[in-house]
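Let's look at chain A:
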Amino acid sequence: MSASLPYLSLILGVPALGALITMLLPREAKQAIRVLGTVVLAVPLVLVAAVWAGYDPTVPGPQFVERYDWIPSLGAQYFLGVDGISLALVALTALVAPLAAIASWNIEHRAKEYWVLLQFLVVGIFGVFLALDYLLFYVFFELSLIPMYFLIGIWGGPRRDYAAIKFFIYTLVGSIVLIVGILALYFLTGANSFDMIELAQRAPAAVPEALKVPLFFLLLAGFAIKTPMWPVHTWLPDAHVEAPTPISVILAAVLLKMGTYGMMRITWPTLPDVARELSGVLAAFGVIAIVYGAFTALGQRDFKRLVAYSSVSQMGFVVLALAAAAGAPSAGLEPAIAASAAQAASSAAVFMMVAHGLASALLFLLVGFWYDRTHTRDFDKLGGMFRTTPVGATFLGIAAFANLGLPGFSTFIGEFFSLMGTLPVFPVAVYCALVGLVGAAMYNLTMLQRVAMGRPRPEYEGLPDVTGRELVTFVPLVAGMLVLFWYPGVLMEILNAPVTQFVAKLGGM
Partner candidate 1 sequence: MSGAAIAFAILAGIVLLGAWRVVTSEQITHSALFLGLTFVGMAGLFVLLQAPTFALLHVLVYVGAVLTVVVFAIMLSDPEELRGPSPDRPLGERLRHRLLSPYYGWVPVVVAAALAVVVLLTLARAGLPAMPQGEPVADDLQAIGTEMFTRYSVPFEIASAALLAALIGAIGLTRRDAREAGARRPGARAADRERDRERQAQARVAAGEEVGR
Partner candidate 2 sequence: MESAWLIPVFPLMAFVLTVFFGRRLGERAGWIGVAGMLAATALAAAVFRDAVASPEGYASSFPWLQIGDFELRVGFRVDNLEAALLIMVSFVSLMVHVFSLGYMHGDARYNRYFALISLFTAAMLGLVISDNALFWLLWWEIMGACSYLLIGHWFEERENQAAAYKAFITTRIGDVLMMAGFWYMFKLTGSLRFEDWQAWVQHNAGAGMDFTRAMTVAALLIFGGAVGKSAQAPLHVWLPDAMAGPTPVSALIHAATMVAAGVFLIARTYFIFEQSTTALAVVAFLGAFTAFLAATIAVVQSDIKKVLAYSTVSQLGYMVMALGVGGYTAAMFHLWTHGFFKALLFLGSGAVIHAVHTQNMHEMGGLARKLKVTAATFAIGMLALSGIWPFSGFYSKDEILLAAYHSQYPALFWAGAVTAGLTAFYMTRALILTFFGRPRDPERYEHAHEGGPELTWPLILLAIPAFAAGFLAPTLFKAPVHEFITFGEHVGGHEPESLVVLVGTLFAVGGILAGIVVYGLGWISTRTLRAALEMPYYVLREKWFFDWAYERVVLGGSMLLARVVAGIDRLVVDGLVNGVARVVVWLGDVTRRWSTGLVHTYMLTLFAGVVALALLILQVTGGLR
Partner candidate 3 sequence: MGAGIPLSYYLVLGTLLFSIGLWGALTRTNAIRILMCIELMLNAVNLNLVALNRYLDPGSVQGQIFGLFIIAIAAAEAAVGIGIVLMVVRRRGEVDINKIRLMRG
């Protein structure tokens, strides 16, 4: 189905244009810059809504395709398109970006540069989810890196210098290895093209057996670090703790998803049989991430660090589910069960990405909410917020229960179905993951109690409760979490076709 407007290019172009315009504005005109930035970042939401409306859920392949030659001599193209999987994440980005923008209004220090970088960052993220050409994908993948460095490095906390460069170098290690993998693929397939779909189709035949596993790791490393998979996760807590609130929000809600998205879009479909062979190992790493992340989170005394580690734990579910989807065909189940297990797992993986995006965004906003008021994230200094700021605390309660996988909120669907799909394939992994589920309850409730319960310290009596601007940022996320639980179909229906194709690629049916 073809669109009248180049929606996808617009989704990319509007923020980019906004950034350029912002550059031209005088640095004194902060208010104008803010308004412009917020509006510019809100526009994609409308565009995505249009795309969603025009999206045909029955078609598995990419839609709204735009492709033009970029580097003919290499066969690289400007090739955009969405299928259900990417559309889900694009929508998530489109939702989170304006919220982050609104949350950025209180940034006074070098506001102009901040907004320029923020808008470029968003462009990069959109690009990653929209690109269907390897080279283009890679360009955006890296493009999201540089603004992030500055956003953490300039507007970050006391140890921003360390955190920023750690984030930059650590993620660069992975992504720069990725390009080697991509080029290797490009040459081995011999198709003079960077077209993801085409290469994915040719790869299994074209790549010699000896190279498959190394190539798989080249294609995995970048995404594993971005996700972050255990044990390459340690950049995350530092980055989160130092980053300003809106950036933490984007980082947790969207940026991490680039990793798992990459696995789904590139790593798995390109080398399905390797994914199948290694699915056990991958599942192990996923489970370790779940349990390890949960208990590490429980061991933190810093509000933001705890939330950061919870991200590690939650993304573990996604990795586990993807591993299960890859391993299902060889698990010796009867085909019908294997297929629906794989489908459940991979749909749940995407669902989990979105759900975690909403929950973690809310959590980081709340961290910022109290940090702005009390200038501390130390549990020992917080407490009693149910009394001082009841509304905020209520949101924290919602976030905590949502995050621990309480039914009624989207995260539950993600966790439940990812594990449901995994159990037939990797039962042991699931039984281990149960420990992680209990751990999740432990750290989330600990967080809730340390922050919201108990007696507030005297100096925090009479803190201002949620302002209108903050409410505007909280409510959509809560709404999203509720909607996605009570009417999961809204997301599942667009996922079904592409996921079925994905599972088919993995030899699941």
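The rule is short, and it goes like this: a contact is a pair of C-beta atoms (placed from the backbone, for glycine too) under 8 Å apart; a residue touches a chain by one contact, two chains touch by 3 or more; residues count from 1.
As a selection rule, all candidates are chains of the complex that A comes from, given by their letters.
The structure presented is a predicted model; accordingly, all values stated were derived computationally and were not measured.
Colleague: Spot the contact partner of chain A in this complex among 1, 2 or 3.
Modeller: 2
Colleague: Tell me, which parts of chain A touch candidate 2 in their complex?
Modeller: Per the touch definition, chain A meets candidate 2 at residues 166, 169-170, 231, 233-235, 292, 295-300, 333, 336-337, 339-341, 343-344, 347-348, 384, 386, 397, 401, 406-408, 412, 416-417, 419-420, 423-424, 430-431, 434, 437-439, 441-443, 445-446, 449, 452-455, 488-489, 492-493, 495-496, 499-500, 503.
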